[in-house]
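Every protein chain but one is kept in place in this view of the complex.
Take a look at subunit A:
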């Protein structure tokens, strides 16, 4: 055991300096004592993470501005780089926060990426590419992705079924685009509708009871 002559304490473990006053410890060879707290490596170092992400964000700005010199865009490099950084952070945050629940993560990604596309379309003067292509395609691929993902990671039905249902219901959203005539080409939205209908029928047929059980449990007043 070592000793801090300033604090007058005996210190357990392999410290060279006092954990309290940070002054050098003196060897006290009477008893050798290990630290009861094993060295646990850092999961992350906040300072480093922030430094790297700041660097990455600066890099995005630099690249966008350089590209802007050669390929001028109606949005302007400032808006594009802001959008790029925003999307990067949003998607990274969702993936980190929802890493333990793939199904829920996918639902969050559908909503956030769709909103980002609408925002970008709006900023670029609204040519309806987001409602014609982006959102229907995101919905279709999300349903397929979730269908595959829950099988790969062997999720229990009760744990993902409500999210699969939510994703399927979100797939009906492009119907409103068709109704209000917000599309320039109807096919992607129609395909999304068809996929959602098939998936919905399959879920109700196979898992109707599970959905009821989950809803009863989760919505208990």
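Keep this in mind: a residue touches a chain if its C-beta (ideal position, glycine included) is under 8 Å from a C-beta of that chain, and two chains touch if they have at least 3 such contacts; residues count from 1.
Heads up, the rule we're going with is that contacts and distances are computed from a predicted model.
Per UniProt, the protein behind the absent chain is "Alcohol acetyltransferase"; the candidates were "Phosphoribosylformylglycinamidine synthase subunit PurL", "Molybdopterin-dependent oxidoreductase", "Sugar ABC transporter permease" or "Alcohol acetyltransferase".
Of the listed positions A:42, A:69 or A:152, the one in contact with the omitted chain in the full complex is A:42. Of the listed residues A:27, A:69, A:152 or A:219, the one in contact with the hidden chain in the full complex is A:219. One chain of the complex is left out; on subunit A, the residues touching it are 1, 4, 7-17, 19-22, 34-47, 98, 100-101, 104, 159, 217-221.
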